[in-house]
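Can you keep this structure in mind? I'll have questions shortly.
Removed: one protein chain of the complex. Kept in place: all other protein chains.
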Amino acid sequence: MSYSPEFLLRAYRGMKTIRLFEERVTREFEAGNIPGFVHVYDGQEAIALGVCMNLDDADIIGSTHRGHGHCIAKGCDVIGMMKEIMGKADGLCKGKGGSMHIADIDKGMLGANAIVGGGPPLCNGAALSAKTLKTGKVAVSFNGDGSSNQGTVMEALNLAVVLQLPHLFVFENNGYGEGTGADYAVGSGDIAGRAAAFGMPAEKVDGADFFAVYEATAKAVQRAREGGGPSALEADIIRFSGHFIGDPQLYRAKGEITQLRKERDCLNFFRDRVTGEGWLKAGQLNSVDDEVAALIERAVEEGLASPLPAVSELTTDVYCSY
Amino acid sequence: MSYSPEFLLRAYRGMKTIRLFEERVTREFEAGNIPGFVHVYDGQEAIALGVCMNLDDADIIGSTHRGHGHCIAKGCDVIGMMKEIMGKADGLCKGKGGSMHIADIDKGMLGANAIVGGGPPLCNGAALSAKTLKTGKVAVSFNGDGSSNQGTVMEALNLAVVLQLPHLFVFENNGYGEGTGADYAVGSGDIAGRAAAFGMPAEKVDGADFFAVYEATAKAVQRAREGGGPSALEADIIRFSGHFIGDPQLYRAKGEITQLRKERDCLNFFRDRVTGEGWLKAGQLNSVDDEVAALIERAVEEGLASPLPAVSELTTDVYCSY
Amino acid sequence: MNQPQKAVNVVDQATSSVKTFREAINEALHQEMERDPTVIVLGEEVSGGAGCSGEDDAYGGVFGVTKGLMPKFGRERVIDTPISESAIIGAAAGAANTGLRPVAELMFFDFIGVCFDQIFNQAAKFRYMFGGKAKTPMVIRATVGAGMRAGAQHSNMLHPVVVHIAGLKVVMPSNAYDAKGLMISAIRDDDPVIFLEHKCLYDAKCEVPDAPYAIPFGEAAFPRQGSDATVVAISAMVPKAIAVADKLAKEGIHIDVIDPRTVSPLDDEAILESVELSGRLVIVDEANDRCGMAADISSIVAERAFGALRAPIRKVTPPHTPVPFAPSLEDAYIPSEARIEQAVRDVLGA
Partner (left out) sequence: MNQPQKAVNVVDQATSSVKTFREAINEALHQEMERDPTVIVLGEEVSGGAGCSGEDDAYGGVFGVTKGLMPKFGRERVIDTPISESAIIGAAAGAANTGLRPVAELMFFDFIGVCFDQIFNQAAKFRYMFGGKAKTPMVIRATVGAGMRAGAQHSNMLHPVVVHIAGLKVVMPSNAYDAKGLMISAIRDDDPVIFLEHKCLYDAKCEVPDAPYAIPFGEAAFPRQGSDATVVAISAMVPKAIAVADKLAKEGIHIDVIDPRTVSPLDDEAILESVELSGRLVIVDEANDRCGMAADISSIVAERAFGALRAPIRKVTPPHTPVPFAPSLEDAYIPSEARIEQAVRDVLGA
């Protein structure tokens, strides 16, 4: 498969934006500028981009508590996101949602979800709309290894097969559900195998390899658009940070993270591959780095400057009419 | 494997008791002597007995809305059952439970369950007690093909593997969940395969063959008693009656039932096998038939004669203390 | 046959006929699916016979409420599902966010236990969490109530559980006329609506217009009127309250019977106005007292019509127990006309 420079730069910009966004969110949280429970996505960028580069605004994704990366990959406004995470009035959700509920339906982002397993049943619904209204659109639900044990996810897998819904279930296996190992919590240890047993094609890929994720997704999404029904993708990946910002991560072996950050950084893999193949020059990537850094800086500045919602906002947006 | 006459007569008595009990329950329901929603088990007797002949009173079973057969196979008092199903004061549950909630914990019968998928999580608990208290006992949950699509069942399968619980999941695949075909509702059509994908040994057997069910269960139960963890059994079987008593069964092809009753009657299979092998004489089986007929007759007489619960019973048995 | 007084924008009363509660809802579904191609129906056995060798539309819902929809609109719009309530409600909610107007069926509302998250944490909260950007136009139809000897897990009301949840609307019709008009409103509403059908009302008949009509939410009906006392009754309790009112009328005692029709939103103004006049209130509900609907209405009145109350409010509700199976116990569990009548006499006597 060959890739245009524009495509590769878009992919890199997306991954780099997520990386810097999450690193900065962590700092702003620690500085007391971001309230609540925040779960960052750094280390898993290649999955969000590898998947979402196959989608357009009218395709729907459903995310998890660890949703910033999916939002960015789906094209949500980074400044509006930072404001939302800070709980500001002009955030993506007027500050009412926050990190765990960030959403932008106009961009086909059906929301982060603070309930593990909350998203996949909803994505079946988006896929059902696509199928019923014959839009040719698809839905993608992002899941973790831990969420593969939630009954709602398994019901959703089966229903997607029964109704042959255009729905790709992506399982990001980062080895942990909070502080519990995937090998412990997933009975068989094999999430793709579990999905396949419901009667859908399921594949395992290296989640740190953007190209592997992109190509596996391309097949599944095309199949879905053509009426071929659901698929599953299990992507092995590393969670660079703690489960939540501030997690002491005692359950991880000493030095585990430092080593993995060195050896399994999807951004380094991408950079090496595209420069190695001569598809892009290091300089092109470096200037993306600068653009992105500036964007994040601006997002934080605007976020900090934005006002909190007025108290009158408390009781609005509950119902369309009541 | 060789079987003692006592064993075979016990098995036959159990199956025959279920058959006549259910046929009589149907008549009494139609006569207006049994209220509510009643789901009968006739046709599936070989599964209940093939499984429960491997268990004693201290082993636990969890049943479904179609629970009469499991109760009888587990040794519940048939007269107390008939009274319960009639809603009488001296029924197995004082008339408070009824057909869909019939239970007798002293006999290791943890209850029918009117919630599809309600039982397997509870049976994990019984298995957890056995494991924690090191009793060497096992738990068996009975499930249908339809209930294999309920998230609670799938969560239970996974947890049983994770904790290596002594729990046998029996899936009675009678081809229907109410009026929906198993081939339609079970994505892969393969329930044993679904269970296996959670990481447990899973087998398919002919549910109309008492001996096949008994021997497959024996292996799984022994494995569980020895600490080998959970197993699953998918037993193909025929539902002789409707989903509930009074079901017009329009979803079944004309003549389907008559033919199946002729060709796939587990009681006939049993009778032919044991007489063919010369293990029992027809006469021995016939006298069991007579005993059982008399027992059922008595159950109905006593049931009809029993009083309804006094209104003072309405507010008792809610709490141990309040 | 009670004809609610406050029914509104009824199109062409001219052509109408006596219909059962079941038929009225079925007609509403037919008419709305015809009017709007984005309306779909999904649930277990809503058609029936999927993947079977016999007839299609074998059930049309286990209570026959969706009968005939599949033959007319096809399996693409009338969808039989596996026994996976979380997946059913989730699919409805996600579809509602993306262009469809699903009517999902929960065969028995007792099954919310296996799909409550998709109802209260997802569908109910999207609009708020997403800063007003989401719309979730979905209806969850479910049967409620005791009286069929269905036992502890198939006989509950549970409306208080969903009334408590912000973001949900809860509709509880008591007659065929309201059922049709409220179902049409529910389908056209842009918020998630829980539509609760009492099993014991399915065969109740009254005159129902053939043409579609919408009954607005939050407007109570007054099947009987009188200023001696106020009786608020809900769902299957309404016919009982009416029977009591008619009996007392013969003695010259005239009472308001108020049927809220929707309990969220609740027409508290109608109740307060009535109590301002009567000074006496009886609330009849089939859910138990603790954090229940009767307590809800009682507390609203006790606080906002405090000065008008001339007697303590009386609640006629079941005891704090599961629903028993035995007929003698279930009959004692369900509020009876005798208990309602006594409660009215008590507040009048006080």
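All chains are identified by letter, namely A, B and C, in their written order; residue positions are counted from 1 within each chain.
By definition in this document, a residue touches a chain if its C-beta (ideal position, glycine included) is under 8 Å from a C-beta of that chain, and two chains touch if they have at least 3 such contacts.
Just so it is clear, the structure is predicted and the values come from calculations on it, not from any experiment.
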Which of B:T64, B:N124, B:N173 or B:S306 touches the chain that is not shown? B:N124
In the whole complex, of B:G111, B:G181 or B:P230, the residue touching the missing chain would be B:G111
Out of C:T66, C:T81, C:T143 or C:N288, only one touches the absent chain, namely C:N288
List the chain A residues touching the unshown chain? 35-37, 87-89, 94-101, 113-118, 146-147, 149-152, 176-186, 248-254, 256, 308-311, 313-315, 318
In chain C, positions touching the absent partner: 86, 110-114, 116-121, 124-125, 128-129, 151-153, 160-161, 163-164, 166-167, 264, 287-296, 298-300, 302-304, 306, 309, 311-315, 319-322, 324
For chain B, which residues reach the chain that was dropped from this view? 60, 62, 91-97, 101, 103-106, 110-111, 113-115, 118, 120-130, 132-133, 139, 151-152, 155-156, 158-159, 162-163, 316-322
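Criterion: only the chains that are shown with their structure count from here on.
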Roughly how far is chain B from chain C, going centre to centre by Cα mean, in whole Å? 36
Determine the centre-to-centre distance between chain A and chain C, using the mean Cα coordinates as centres, and give it in whole Å. 40
Chain A to chain B: how many Å between their CA centres? 45
Sites on chain C at which at least two other chains make contact: 81-82, 84, 86-87
So chain A residues touching two or more other chains come to 151-152, 155, 158, 162
